[in-house]
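I am attaching a structure below and will ask some questions about it afterwards.
The complex appears here minus one protein chain, its other protein chains still in place.
Up next is chain A:
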Amino acid sequence: MTELTNLQNELLAAVAGAGDEAAIEAVRVAALGKKGSVSELLKTLGAMTPEERQTRGAAINALKAEVTDAIAARKAELKDAAIAARLKAETLDVSLPVRSSPAERGRIHPISQIVDEITAIFADMGFSIAEGPDIETDYYNFTALNFPEGHPAREMHDTFFFNPDEKGERKVLRTHTSPVQVRTMEAQKPPIRIVIPGKTYRQDSDATHSPMFHQVEGLVIDRKAHVGNLRWVLEEFCKAFFEVPSVTMRFRPSFFPFTEPSFEVDIQCDRSGGQVKFGEGNDWMEILGCGMVHPNVLKAGGLDPDEFQGFAWGMGLDRIAMLKYGMPDLRDFFNADVRWMNHYGFRPLDMPTLFGGLSA
């Protein structure tokens, strides 16, 4: 039996000494291949007596098992070592910078973002979004909105005019988003609940006035909407928009040709500390104008003012953007300075929703 022991020792030594996958394969062939040393021994089993088989046969099989296992173990070992060596060789400097995601670099202008915020809020109250042209007729911009010809109220709007056409009519750049009120009434029967964001133009330029700016207007027409409802809509809007639990508003009687009664609305705020905070403080800040739609405007929209009624409000989009997000100068909105856009802009995937919060 020593011969078997010797062979086993010899083979195990060869297994241990195999340095790579080829060497171990050679050992396997030499031992377990067709003509391998162990295979040759197994062939002798057939000529043995049953007794011999019981002892020597078992020993040969044990040898085979032992060697097979050793080879498999060594093979696995060598494979792991090879992988480890390859991985080591493949190591890269992961501290090298990579490109940022374009979706992280891009920016949405605050105006677009705010329009989305407003859309999210008013959609929840059953409003839809209406739009109209920037270049308006005098009729829609003034006359249909109850601005009498030559009335000083027209002067309050520093209007941009186009040259008169052959009929002597001159178009204007709309001075407010209100023309869309009448355009909507003409196109749609009540009930009407719309919000109108858009560009507006007046001949004015300083830190808080720009010849081009943005307004958002709201209009509700049905058979019973009144000032109390108007108040509720505006309070709910301001709470949702400024993302504060409560706001205090002050309605002051005022004058706009297209509403009667008319109001200016102040919102209570705290201006100490250089920032404006809503829902607290002792100051009032004028934030919007509103009122019940003037009977003449309803008539211009083809509605009977004794049957239908409603309210409208309008405010500066840029202004509420500045109030909420802190841009100091309106003129920067239109300068397309990449540093401003990067700083005050919004990431493209930050989409304002009510379920996810308006702002992150």
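One rule holds in what follows: a residue touches a chain if its C-beta (ideal position, glycine included) is under 8 Å from a C-beta of that chain, and two chains touch if they have at least 3 such contacts; residues count from 1.
Convention: contacts and distances are computed from a predicted model.
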Name per UniProt, for the chain absent here [options: "Phenylalanine--tRNA ligase beta subunit", "ABC transporter", "Spermidine/putrescine import ATP-binding protein PotA" or "Acetyl-CoA C-acetyltransferase"]: "Phenylalanine--tRNA ligase beta subunit"
Absent-chain contact - pick from A:Gly19, A:Gly126, A:Gly168 or A:Pro245: A:Gly126
Which of A:Ala16, A:Ala62, A:Ile83 or A:Ile135 contacts the chain that the document leaves out: A:Ile135
Touching the absent chain when the full complex is considered, from A:Val220, A:Ala240, A:Ile267 or A:Leu358: A:Val220
For chain A, the residues touching the chain missing from this view: 96-100, 102-103, 105-109, 111-112, 116, 119, 123-129, 131-135, 149-153, 155-156, 160-163, 165, 170-171, 173, 199, 201, 203, 205, 211-212, 220, 224-229, 231-233, 235, 250-255, 260-264, 292, 294-295, 305, 309, 333-339, 341-342, 345, 347-349, 351
